[in-house]
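Below, a portion of the complex is reproduced, with chain positions unchanged.
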Amino acid sequence: MRKSGRAPDQLRAIEIIPNYLRHPEGSALVAFGDTRVIVTASVDEKVPPHLIGKGTGWVTAEYGMLPRATHTRSAREAARGRQQGRTLEIQRLIGRGLRACVELDRLGPLTIAIDCDVIQADGGTRTASITGAYVALALAIRKLRASGRIKKDPFVAQVAAVSVGVVDGKACLDLDYEEDSGAEVDMNIVATSEGALIEVQGTAEKRAFPRAMLDELVDLGLLGVERLAEEQRKALAP
Amino acid sequence: MRKSGRAPDQLRAIEIIPNYLRHPEGSALVAFGDTRVIVTASVDEKVPPHLIGKGTGWVTAEYGMLPRATHTRSAREAARGRQQGRTLEIQRLIGRGLRACVELDRLGPLTIAIDCDVIQADGGTRTASITGAYVALALAIRKLRASGRIKKDPFVAQVAAVSVGVVDGKACLDLDYEEDSGAEVDMNIVATSEGALIEVQGTAEKRAFPRAMLDELVDLGLLGVERLAEEQRKALAP
Amino acid sequence: MRKSGRAPDQLRAIEIIPNYLRHPEGSALVAFGDTRVIVTASVDEKVPPHLIGKGTGWVTAEYGMLPRATHTRSAREAARGRQQGRTLEIQRLIGRGLRACVELDRLGPLTIAIDCDVIQADGGTRTASITGAYVALALAIRKLRASGRIKKDPFVAQVAAVSVGVVDGKACLDLDYEEDSGAEVDMNIVATSEGALIEVQGTAEKRAFPRAMLDELVDLGLLGVERLAEEQRKALAP
Amino acid sequence: MRKSGRAPDQLRAIEIIPNYLRHPEGSALVAFGDTRVIVTASVDEKVPPHLIGKGTGWVTAEYGMLPRATHTRSAREAARGRQQGRTLEIQRLIGRGLRACVELDRLGPLTIAIDCDVIQADGGTRTASITGAYVALALAIRKLRASGRIKKDPFVAQVAAVSVGVVDGKACLDLDYEEDSGAEVDMNIVATSEGALIEVQGTAEKRAFPRAMLDELVDLGLLGVERLAEEQRKALAP
């Protein structure tokens, strides 16, 4: 039993509110327990320089945190004049994860920009972001298909993400901040609803860990992704 | 009658949800119609360099907008590496407005940092920010007083803010984005619940305007502030 | 009587030297007492991106202070790598003020860039800047009309600016640095020579102020602008 | 057989030249085939702010590439004024990898700064960096122990890193640039010479990959790390 009362393989309470904002082509509020992220998908009728004239589209992502999303206030990145390495690393991860589930050729020459802004952080902000981003992206693409702007469904997979980790020697799913702070191993799994892997990032927080633990964590992560995919489908149900 | 169906002296639907987030000492979600701002108040047991050793406290403010708070996506300030002039101007206004209603000496050597983050913009984001910031600040100060950290009520006034403007030749209260875009004069009034002025910023958007129009707009603004002050009190009621 | 010996409604000694520099299309040195600002107007045969192809022109402004324009040396903004919020706020104010007195359509596709550089500061640098900028702009436009580059007079008004404030409980015109530092209310009025308002920015420096004080300050400001407009006309007289 | 003539589980020619430079406390030139990285370890008798007074030390890392380390010239990060996300991500990875093999308490209050500068890139620059960084770090620590500055061996493990990936459907070890560009899955393994995992980062470059492929890649990576650890020991042999 975990401190929070959850079983090792239990997700926190998951909530995904689709169409959370009025202006974006797609948007969602996603909550993994106390972690809450606003995700938007913005369609821009342009592509980055390296794709001009190639007929293909692009999906990109940015990530941010409100200064007081965390226990103590962090300096605003806009005020400091640069994004931290952690921020850049996370937004690169989100972008890669989404591009892996979309056939960019089918978008035509447009960019879909995903913005993930954490309004409250309690661990797992990057995995909540990816999970919500899929929903925002799907809503934007639904709109583009409805208007005839995109002819063919560009999705090749449904993607979600979850954290797993070793807490007090035991593999646990969807770590909250307290668990994450003390974890011996910390891992993020981005995968499809079918159980195929898109991204595996595991880190020994203290000492190196055995090969067998990797296997256990990946299994647990794939289980979590499967359940999150179900929540996504509910949120997207018409 | 205005396009939105409102009377010239009518505010939009106002909503102030206190204690909106879990971590900050004070927080609120404030909505002026479709404009929605998350405001937090963070207590830091330090003061800026110029106040060290003077026994007095400080109240400061920062302002931001999610990239897709607006009709079309704006570049993220953190990614561009600098805050725009508009942002800096607004956060300076918010800070001045709040400091005018607090006796800084009574805070003791601590800083209360206000963060106003617009998650959806439809005109009046700076006035909604100030109105919500008062609530977040009051909640944080209530906590500081409850814990005995502050002995004496530092508030000397209750502050709120509203926009007024000339639309189609007529003075109107609390402009939404569409009205604001076409306004001939645009004014922001920061005032106390007692009708005293803290800040008046009026701008001719097209051509210079007569002295008499200034008077009419200020009257309307003070009326709006009075009503907003009532909403604040409701939100702060125990 | 004020410390400086001036009457409450008395301006400082005003001097405007037109054509102060050799290279710019228009230039002036403007002095409000010990405050001295070099203002230049530079014509550029380009327009900002959002105006390309619209046939209209643009007027923009930048503001700076020499590091030792002030009592103690301030860090050079170029060396710090960013302009302060105060700087950006002032240059936005100058730009708006000038655009309000010009019919941009009549400029054709060109930009006039105003630079206001304070070489000595003693209060009122932003109002001296605007007052001088009108002169530099008028000189540049005179040259453009003489060469046939602009056909029709683009000015729709003559603009000047002055500060007013409450010092020791009394409304005073054109505050110097010492008065400004201790003022209870600080206000800047940008207006036309005809007494119409372009910008009103009033701030309670300590506590909120009554509505009646606003009226008194605006009256005083309009009086000051009228006199400054006369000085501008003298400087521009052929 | 791979294009380069290597077997799937074959490393490129590995060379580690210890004490490559004259000034640093530890240094090495590491070559994985045509990839060449200069690694230095610099001892600084200070610790970062969050460790002051805790008696513990720190190991940190920075990474860079000469502008023409690559096939075509990349803009110099110093000239652009910011490090790319990729750079920050890599240097965070290197730092974590090294800290996982050192008991920071035993360093005492000093920082060892690792610099990895790629002078020629042909794939696997981050894994070559980590592998060389261990050697530079070990040389610096040897010097610190010889001088009595560090009493007890701070190493708890020997660490190396290698890339693995899926090329033309087949798991391959230590990808060169050409293989890496076309790989379907790209993975970096940081591990100890004993086969325990420190970091696993796997990415689907095109489409999601099956769980079984992860297992195969990790096995291959651990094999590679074992051989690299042998090269490190040779380079460190007295």
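Going by the order they are written in, the chains are A, B, C and D; count residues from 1 in each one.
Note that contacts are C-beta pairs under 8 Å (C-beta built on N, C-alpha and C of every residue); 3 or more make two chains touch, one makes a residue touch a chain.
None of the values given here were measured: they were computed from a predicted structure.
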{"item": "Complete complex - number of sequence copies, 4 represented", "value": "6"}
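We adopt the following convention: only the chains that are shown with their structure count from here on.
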{"item": "Whole-Å gap separating subunit B and subunit C, where each centre is the average of the chain's CA atoms", "value": "28"}
{"item": "Cα-centroid distance, subunit A relative to subunit B, in whole angstrom", "value": "33"}
{"item": "Shared interface positions of subunit C, touching two or more other chains", "value": "82"}
{"item": "Chain contact graph, described as a line, ring, star, complete graph or other shape", "value": "line"}
{"item": "Chains that touch, pairwise", "value": "A-B, A-D, B-C"}
{"item": "Residue numbers on subunit A that touch subunit D, as the complex places them", "value": "82, 84-86, 88-89, 91-92, 96, 100-101, 156-157, 187, 191-192, 194-204, 206-211, 213-215, 218, 222"}
{"item": "Subunit A - residues contacting subunit B, complex", "value": "21-24, 27, 34, 38, 40, 42, 44, 62, 64, 66-73, 76-79, 81-83, 87, 113, 115, 117, 119-122"}
